[in-house]
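Missing here is one protein chain; the remaining ones are kept as they sit in the complex.
And then chain A:
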Amino acid sequence: MNRAYSKHILYGIGLASAMSWQSQATPFTECPTPAFLVQKNTAEMFGVNLATGYYQTLASNMGTSGKVNAMGFNLHDNYMYGWSREFATLVRIGADYQIEPLALSGNDPKLTFFVGDVSLAENAQYLYQRGSGKGLYRVSLDASATDYLQWQKLVDGDSLNINIFDFAFHPNRHELYSVDSNGRLWMIDPQSGNASQLGNVGQTGTFGAVYFDVEGTLYISRNKDGLIFRIDVDADQPVAELFAQGPSSSNNDGARCAIAPIVEPGSADIDFGDAPASYGTLLSDNGARHQLASAQLRLGQQVDGEVDAKAYPQSDDAGFWFDDEDGVVFISPLQAGADFLMVVQASASGFVSGWFDTNGNGQFDANEQLLADAPVTSGDNVFLLPVPADAVEGETWSRIRFSSVTGLAATGGAPDGEVEDHPIYISDQDTRVSFYPGLQQKATLAFEDNWPMAGDYDLNDLVVRFQSRQVSDGENNMVRWELEGEVVAMGASFHNGLAFRLSGVDPANIDQSLIRFEVNGELQSQSPLEPVAGEAVLVLSSDLKAHFPKQGSCDFFRTEQGCHGSGSFSFSLRVPFKDGLSANDFPAAPYDPFIFASQQSRSPVFEVSPGRGLEIHLKNQQPTTMADVSLWNLLDDFSQPSSGLYYQSSNGMPWAIVIPYPWQHPMERVDISAAYPLFAGFAQSSGAINSNWYLPVNAKPELLY
């Protein structure tokens, strides 16, 4: 809305009382999270997300042909205020970003101000200019006060003489802060006019816009390059930490509602990484983060936005059936002292940087940046990168950042693009890796747990997503076996344990002390290897139900419509082997996963639970030696152990299946044959037809959870 004010309206009014003044624009309805930035000689208003530096134009015309400076956000009336060069007076700015010149009374110092802010403790604008005869001024913005819009000089620019280009009120203290062109942090007491120097923050330049957030963190934006730094003003030695890259301009001024958090709660437009917090992942640690603006640069197909990072082990990828860390693929093994191949799948042109924690210290050190601002184009971009010879063998983390801007560090905000953190394994020898079901893929294990009683064939009594990897050396001897996954549904009342057996593997081949087993991201002190001679059985849980307490009216976890349920069980298992176990003697994926009963009730199937003796395996999979053989052929079980037939009903239906896909399970009590109409043909043809029956395109989506 363009509005031309003629000057005589201003000066003809004198003291404007609240009664006679007609507000032309509405105030902001709430305390906004973004920082407001006015730039250019003809003032334009931008909104800046300080967390990422992303900015967008809010108004290309503010109703003035000149600059607007010395801005502040007034919590008392939800307007912004600033100084208009064209109208040579204080202006009020409403939600339409148009200026309204205000008529001030008293001794007009006739200065052009560019340093200013509105106080939180009181309803007043503070303005400053250095130099003798100038100084610190106050103008009341309280329409009910007798000194409303009256000039008040607080201290002369002789005594308060600092080279600053903006200042900001602390959210909790009636104190003004700024950083001068030499990098000195100043605190100004507005009542006495005294300025205290709190130290040198280590950055120089013209900081034309300074802001606070609700935590009392100060943000300063440098004009020449738009870099945004954050400062803990209460630190013993405050330091300016590079926080984000914002817009640069020769003329800047900023205002912000200081009691707003730096990231809007409930927003999901920033992409964070998910490496452990030590790597600089969380917002409080200035973690790597990218604004997810629309039609933006992406890595791979998927991305998710969040308010703050969910650092490992709280990664949000564990609970979802898709994983947004899909834009970076390591297509060769990583080995100390050798090069490896990494493919970055970019949606558009931009720059990629990468850090690899090769010394395993939990941080991305400067010398661990193997890729710096490498240009990429849309599609697959292949990089050959070196692993240092002294790299530590084992699992560690990497971070890949993609953006249109260069110069990103391993932490800090970026105005666009994406970050992906990937766990990697650095070997000390030549290796081969086999993936099941695929490098970025997950398989699904699904059970009916009523065995030996037939269930409703919804095959969702327990549903587990997993991926496994077999690592062998140059002579094809097994080095390690890796398994990770999570429970994605539990539509069962029974308490079941979950295990994987490596058939034919002698546990003596396992380097037991080096087994690494995590549940929900926590390292388990007890070995998962079941102490049974001759059998390599790895027990992931002896009772999964313990992790899924019944909540409210939901009986189950993610099988009933509208019922998510509560709880989680994710697991990560690394099983290293001693020398001499050939990969040829190692069982093939998907191995022998099974569930077993706990001691809790198995009624009505059994009065007394058979406990560990009750196992449920894939069809025709021989159980372990712990299985109770007296359970064969009870109720609906048609096992014929002498013929190698196990765990099937009279018509050949199984109690458990494994699907090499992130299979979507049927809703509670929906027959798998109904949810997946091609299943019947597949089953009855012994797999001759409909081998893709489990793909989503072949499902009835209304019958799936």
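Methods note: a contact is a pair of C-beta atoms (placed from the backbone, for glycine too) under 8 Å apart; a residue touches a chain by one contact, two chains touch by 3 or more; residues count from 1.
The rule is short, and it goes like this: contacts and distances are computed from a predicted model.
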Matching the hidden chain's UniProt record against "Lipoprotein", "Sugar ABC transporter permease", "Stage V sporulation protein AE" or "PadR family transcriptional regulator" returns "Lipoprotein"
By the document's definition of touch, the residue of A:65, A:406, A:476 or A:512 touching the omitted chain is A:476
From the listed residues A:28, A:151, A:435 or A:632, report the one that touches the chain absent from this view. A:435
Residue touching the undisplayed chain, where the options are A:589, A:614 or A:631: A:589
Of the residues in chain A, which ones touch the absent chain? 300, 326, 329, 331-333, 335, 338-339, 341, 343, 345, 380, 382, 384, 430-441, 454, 457, 474, 476, 583-584, 588-590, 618-620, 638, 640, 643, 645, 648-649, 651-654, 657-661, 671-674, 676-681, 683-692, 694-695, 697-700
